[in-house]
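For reference, the structure discussed in these notes is given below.
A single protein chain has been omitted from the complex, and every remaining protein chain is retained in its original position.
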Amino acid sequence: MLPLISFWPVQLALVAVFCYAITLFIRKIVLVALQQLRTQRSLVTRINNVLPQTQCGQCGHPGCLPYARAISSGEASNKCPPGGKETLFELARLLNEPIRELDPAHGTFKAFSVAVIREEECIGCTKCIQACPVDAILGGPKRMHTVIESECTGCDLCVEPCPVDCIDMVAPTAVPEHAILDSRSVSVQKSGART
Amino acid sequence: MSVYRQLATRLLGHDSLFVRRTFGGIHPPAFKQHSLRSRIMDTPIPAQLHIPLNTTQRESLSMLVAIGERVRKYQKLAEVSLGDDHGTSLPVHAPTSGVMRALALAPVADHESSEQLCLTLEADGRDEAIALRPEANAAIERLSGAEIQVRIRDAGILGMGGAGFPTAVKIESGNGFGVELLIINCAECEPYISADEALIRERAEHVVAGAELLRRACSARRLVIAIEDSKNDAIAALRQALESETVLETRCELIVIPAKYPAGSERQLIECLTGVEVPSAEYPTGSGILVQNCGTAHASYEAVVLGRPCISRITTLCGEALLTPKNFEVLLGSSIDFLFGLCGLKQADLSRSVLGGSLMGRELASTESVVCKTTNCLIAAGRGELPAAPAEQACIRCGFCADVCPARLLPQQLLAHCKTGDSIELIEHGLLDCIECGACDYICPSHIPLVSAFKDSKLSIDERQRDRQRSKYWQNRFQFRQYRIKKDKEQSLASRAEARKSSLEPIEQAASEAAADGAGGFSKEQASREIAAAVARVKARRGASSSDKDESK
Amino acid sequence: MTNTLSIIIAAALVNNVLLIQFLGVSSLFYGTRRLGSAVEFALFNFLVLFFCSLANSILYRYLLVPLHLEFLRLLTFVAVSALFATWLLRQLERRLPLSARQQGLLIFLSGGNSAVLGTTLLSISASQSIVDSTAYSFGAALGYSLLIVGFAALRSRIQSADIPKPFQGSAIALVTAGLVAISLLGFAGLT
Partner (left out) sequence: MIRSATGAPFQHSGNNISSLMLSVAFALLPGIFVSTWFFGFGILINIAVALVFALVAEALVLLLRRKDIAPQLSDGSALLSALLFAIAVPPGSPWWLLAIGIVFAIVVAKHLYGGLGQNPFNPAMCGYAMLLLAYPLEMTGWHVPSEAILGPLAVDGLGVPSAEPAREILNPLSLGAFKQSLLLAFPFAASNPSELGEFIDGLALATPLIEFKMAGQSALLAARESGNSLFARDSETAWELVNIAYLLGGLYLLFKRIISWHIPVAIIATVLGLSALFYSPGGAAVYGTPYLHLFGSATMIGAFFIATDPVSAATTRSGKIYYGIIIGVAIYSIRVWGSYLDSIAFAVLFGNFCAPLLDHYCRPRIFGHPTRTTTNREPAEP
């Protein structure tokens, strides 16, 4: 076999390949770093987006945003019962922690339910209206109150203040309008292969 | 995706339609020859028809006939609203004459839903029709696109390929984008289905004419008919029709694509012909392309030229449990039992009945289901014909699935993430781009039900995204409340200051305080007294009612 | 040039800090399973390892040896490494809060890592010139980072595996590390 390539070019070629590989590696690192830099600032927002926004305060914070702030500065992320397993999973993933069980001190997983006022018993005290974090209860002083089902987060906060215990948590009857996706994400692709 | 748009325009501006090799795909045995042996047959009129209304909710229905009323063939029975986002409705017509008997949920052979509201029509066998008004050729040539669209809508035509999207809506969705190219999809790549092939073989001229009408309806510049190279007779028929067709004002092209499953999938077909990949989560109209099934084209021809509404469709009946598999022109609402009976069903041999092809079909729970506008094929599988899959084995990561996936996904990786339930990884690996064609399942040596797993994961991702959307809404409400409370406080402070300064009427002052303070308007003591009284009242009432209950028990 | 290259390869593969020298193995097991943050962790460690051992060997060669203060080398190395790692940590916390939160306590591993000291000591004992020790530091840091990333990928791969109960968690990670070490042993003698 002929000497295909003499000594120096071989070395040069190897060095070139090596340098190329290193360059690629560094480029990748820089890209990752830049991407990270872009996402770094919004840590609280990112955590807040994962939280269920029921504003129920079961985590011990007045609302989801304060809890997101607390998590970002080091608090445990397993104190959110209404978020369910998905929130636990996604928070753990976002924060790069092992997936933990829900902290039982802050409640247990429950199916999503909405508040309903037994209207004949309501005395119109407006205490629940003040407690509701999302203004989902309608009514005036001394008038009967009612919960707008589609707005209710199921946070439970109105049950406690009611002096006559006329609020029940029940399973929602219909999927609220605003929760219906614009049907792009999943169903667009689904019918693709047919015809 | 303006890049794609530009690319599409540039490509389509030139004579750039040629067949490209698409990624992946499988070549399963097609089993189409049995049902293609005979011509398309008309069915006798069954004694009873359950006409599917394409909805499950009575609210979306506006009936035009009453129960007990006698109707004639082609008579419009009801208008089905398609929801606010479509802004239009779908009419349903009587397939034959008879008496309306009932309106109830019934099993339907549809790909998406297993049950729909159906109108029961007791046929009188006389088949009296209201007179159709066929248009003269000259009149048809004068029709504008919008007029054609209206006629297609009035005929109640849905996508006949199986996806069941209302044709008029589909055409209209392209209007905003400016459709460059209309593709008539005659690929019919899935095994067992031969309805389109049979249709083309016998009525190629109508298909071509219908295609041209569709092109005019969506004002596309080019019209292409795409067909698989395995369908020789159909290709010949189309060629002949294209040569003889005189209505066409533009050249309609016939492009023969290599037979492969899923070559007939909308996105794959577009890529094969134009090289344009329809961007993920967008409709092809965004790239200036519209795809219609050839059955739809035929129905459009009947609707516009003959004035005949959509009351029947070509359906393939096949499978080893049938003595004489063939294609029928089936009246909508005929039950599958009735159709199988026409083909000589060997009841003892029937192992399962499947709607659609063998790869994307759905097993029908009962053979009492009725034919709807999307029922393209009904398989009466014999013993051992479409066997249940053997026990699932471990994935050996052979990568066969990745080689056949038309969306270039990695099913083996997706499966691992499905097992851990990592929805973020699943989305990053493109689960939402899965078209559920079943090629991966077909090829998998471990018999893993990949598509089922993907469907489940898609559903849970969908649910999660819905939750996210809901959370977003709540978040906004919460923020608005914070803002409102802050503003109320400011306002009340301001109004108090105002009140102190100016001498207002005491009543007005009270009113303004009430408005500002929510619970205000009367003194705290009085309020608490009233609340206590009310509590006592309620307790008394509740005590009474509970004792009532006790008594009643 | 060839010499430098062979030093780098030898330091990265043949005498891999983690699995052949067994320095700082803990970071493999406490390390993250997610590839994205493993890359961050590896990058951070790369910086710490490379710059610490580089700074240390410069200090040693140009300060301690001329002043005949070799007996102070351990003290100096520890001080320099700790200072540098702490400084880097601060920077990380200030500039990249998400990464800092994601890595959590993990990054403290890199500051007090025996690999830092070990790499420094090996690089000054194994090399003749400052170029050599730079190459050695670079190679060692590269080998360390590559292994962290590769191992994270491996662990995420076996995450969905049906591992027998007694072997789940650290046990299977140790077995895996052993098999990776076997594969690296094959490169023995590569110079």
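Structure notes:
Note that the chains take the letters A, B and C in the order they are written out, and that residue 1 is the start of every chain.
Here is the rule we use: a contact is a pair of C-beta atoms (placed from the backbone, for glycine too) under 8 Å apart; a residue touches a chain by one contact, two chains touch by 3 or more.
Because the structure is a prediction, the values reported are computed rather than measured.
Only one of B:19, B:130 or B:427 touches the chain withheld from this view, namely B:427. Taking the complete complex into account, residues 35, 149-150, 153-154, 156-158, 161-164, 167, 172, 175-176, 179-180, 182-191 of chain C touch the chain not shown.
Where chain B meets the missing chain, the touching residues are 1, 3, 23, 26, 28, 191, 267, 271, 277-282, 352, 354, 356, 358-363, 365, 381, 386, 388-400, 402-403, 406-410, 412-413, 424, 427-430, 432-433, 436, 438, 441-449, 451-453, 455, 468, 472.
We adopt the following convention: only the chains that are shown with their structure count from here on.
Once the centre of each chain is set as its mean CA position, chain B and chain C turn out to be 56 Å apart.
Distance between chain A and chain C, defined via averaged C-alpha coordinates, is recorded as 36 Å.
The residues of chain A that reach two or more other chains are 93, listed in rising order. Chain B has no residue in contact with two or more other chains. Those residues of chain A that touch chain C in the complex are listed here as 11, 14-15, 18, 29, 32-33, 36-37, 39-41, 43, 46, 72, 74, 93-97. On the chain B side of its complex with chain C, the touching residues are 416-417, 419-420. Residues of chain B that touch chain A in their complex: 111, 159, 161-163, 165, 185, 187-188, 262, 264-268, 280-283, 291, 293, 356, 360, 406, 421-424, 432-437, 458, 461-462, 464-475, 477-478, 480-481, 484, 514, 518-519, 521-522, 530-531, 534-535, 537-539, 541-542.
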